[in-house]
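First the structure, then my questions, so here it is.
Complex shown without one protein chain; remaining protein chains in place.
Moving on to chain A:
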Amino acid sequence: MTAARVGIGGPGGSAVGSGKTALIEAMLQELADAGIDTAVITNDLVTDEDAERLRRGGKLPPDRVRAVQAGACPHTVIREDPTLNMAAADRLEADFPGLDLILIESGGDNLASTFSPDLVDFWMFVIDVAGGDDIPRKKGPGILQANLLIINKVDLAPHVGVDFPKMLAEARMVRSGAPVLPTICRKGDGVADVVAHLRREVLFK
């Protein structure tokens, strides 16, 4: 096992998400530009929707995107019993020797979602301003324990009545200074910072 395994979790479902898949889509180009050999595993609660979306996006060859179905338990497949994801990651490493990075996207879950340290080396939690500016104050293991917290869709703040600077400050406060990065994944804003963080903290390249 040589590739770094990075989890990307966050609240939301297939209809209204915080932007986990959009973040991966935006990161793939940055990662490719940096010469980082990448593959993705998606964990869909229902169907293979996220995997298909990434395959259609064309940023990765389709066989570098693998889907794991979560058995009605999006948190179980990344935390209590991560073996299906471990098997998928092992397969990817066997199929693509020299892989640098495997991104593992969880299905939409809630603020208590965390990744097993048996599965990933590092994990990010993605929330968005449209979910409400009280999310950081509600804390929860996802907000507090993730190695990196991302607040997405910051451009929507004025439209949903969110004081974004206050939300960002509260997020940094509840995380006791652990990193928080703002993004607008659909426009690519802030994504370079996320990739730079991964390169510095996880990939060392």
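What we mean here is this: a contact is a pair of C-beta atoms (placed from the backbone, for glycine too) under 8 Å apart; a residue touches a chain by one contact, two chains touch by 3 or more; residues count from 1.
One rule holds in what follows: contacts and distances are computed from a predicted model.
Q: The hidden chain: which UniProt name fits, "Aspartyl/glutamyl-tRNA(Asn/Gln) amidotransferase subunit B", "Arginine ABC transporter permease protein ArtM", "Ring-hydroxylating dioxygenase subunit beta" or "Urease accessory protein UreF"?
A: "Urease accessory protein UreF"
Q: Tell me which residue among A:A4, A:I41 or A:M86 touches the hidden chain in the full complex.
A: A:M86
Q: Residue by residue, what part of chain A touches the chain that was omitted?
A: On the chain A side, contact with the omitted chain comes from 45-47, 68-73, 76-77, 80-84, 86-88, 90-91, 118.
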